[in-house]
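Shown next, in structure tokens, is the structure this report addresses.
After this line comes chain A, so read on.
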Amino acid sequence: MVVSAAGERAFVEYDHVQKSYDGETLVVKDLNLSIGKGEFLTMLGPSGSGKTTCLMMLAGFETATHGEIRLDGREINNIPPHKRGIGMVFQNYALFPHMTIAENLAFPLEVRKMDKTERETKVQRALDMVEMGSFGGRRPSQLSGGQQQRVALARALVFEPSLVLMDEPLGALDKQLRETMQFEIKHIADNLGITVVYVTHDQTEALTMSDRVAVFEDGRIQQLAAPDELYEQPCNSFVAQFIGENNTLEGVVESIHGGVALVKLDSGDLIDTVPVNVNRAGERTRVSIRPERVETDATRLGPDAHTLKAEVLEFIYMGDTFRTRLRVAGTDDFIVKTRNAPDRARLQPGQTIDIGWMPEDCRALDA
Partner candidate 1 sequence: MADLTADIATGSAPGRLTTADGKPLKAALAAAESHARRRAFFLVLPLLLFVLITFIFPIVQMLHQSIYNPGFTLHRDVGTGVKTPIMINVRNWFDENERGSDPDESAYAALHKDFLLLDELRAAGSVGTRINYDMSGTRSLFTKTARRADKLTPPFQEGFLAIDKDWSDPEVWAVMRGASSAYTANFYLAAVDLTRDVKGDVVSVDDNRALYVKLFGRTLFLSLLITFLTFILAFPVAHLLATLPLRYSNLLMIFVLLPFWTSLLVRTTSWMVLLQSQGVINDALVAGSLIEDESRIQMMYNQTGTVIAMTHILLPFMILPLYSVMRTIKPVYVRAARSLGATSWTAFRRIYFPQTVPGIGAGALLVFILAVGYYITPALVGGADGQLISNLIAFHMTNSLNWSLAAALASLLLVGILILYWLYDRLIGIDNLKLG
Partner candidate 2 sequence: MKTRSILLATVFGTAATMAFADAHTAKEITVMSWGGAYSKSQLEAYEKPFAEKTGIKVNSVVADNPATPIKAQVEAGNVTIDVVDVEYADALRLCDDGLLEILDPAILADGADGSAAMDDFLPGAVTDCFVATIVFSTMYAFDETKFPENPPSKIEDFFDVAGFPGKRGMRKTAKVNLEMALMADGVAPDEVYDILETDEGVDRAFAKLETIKNDVVWWEAGAQPPQLLADGEVAMTTAYNGRIFGATVSEGKPFKSIFDGQVYEYDGYAIPKGAPNLEAALEFVTFSTQTQQLADQAKYISYGPARKSSGPLVGLFEDGKTEMGPFMPTAEANLVKALPSNTEFWADRNTDLNERFNAWLAQ
């Protein structure tokens, strides 16, 4: 897999990095990744996919079994964590419980032998940045989860590192707070111009915040791309499934011709698709279509659209959207999302309708 740097010069580089804990299985298999300066890169994947291990190797808490990790052009494999100058925000924040908020923030400055007045100024500035200016005297246990999160962020930034690592920092927050924090982190990172490597298993979070997302699975990067590309053009069925909602229809490739793959679905229907990683006729494939790209009223689409008969199984009113579950080409869980508009009819279960989509939204992926 080819991974290209977004920026001009790589700031962080993984070069053929492998990691094994027990000498029998590889947790990280031949990782190559360059991260540009100022980039916000997210490592996304299910648990056990190797993303956290990659982060810990960069932080210095795990050693790479093979390969080189470079920071700003310098190999850092053998540099202990405290000399790497990398800020880090941990899952559950890891604020020191026996210190006040101000002491927590002053800690990285103290170990850098900064004098007291300068320290105090910086601590206050960092607290103000996360809108926690008046909380310096409190203990971590006296703060809410969201407040602790802000403090943890401030502490990782107070000594002005050029690289900040975040390990599922929002995992413990409720949904609303998480969304607020996502924007705030993104905002602060942009303002300070720091490079961020962010680990999460939450794809929404990844899409919202990142410049680029590396999707991890089975110790490998499955796809490394900007959020829109990742969503619109997943390069394999794992990514398609993992990112966003996705409808899958299984079938066999009949022919590939001029950028169009003709797929014969298991139900017998023939559809045109964009071939992504199918190479020849006869191969099994999974055809992926995003729910919002399917039209429940095929008449609204142009003549190029592909239409199919579908039976309405369920219709859910969700406020801004309608969500319809259909039986299509033999599957019972084909989902369609339709924007709520005055001219939209509310479908009834049992109703048979014509659905349609544009062939370019339909991607034939590996089975």
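The rule is simple: a residue touches a chain if its C-beta (ideal position, glycine included) is under 8 Å from a C-beta of that chain, and two chains touch if they have at least 3 such contacts; residues count from 1.
Behind the choice of candidates: all candidates are chains of the complex that A comes from, given by their letters.
Since the model is a prediction, treat every value here as computed from it, not as a measurement.
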Result, touching chain for chain A in the complex among 1 or 2: 1
Residue ranges of chain A touching candidate 1 (in the complex, touch as defined): 59-61, 80-82, 84-88, 90-92, 94, 96-98, 107-108, 111-112, 155-156, 159, 165
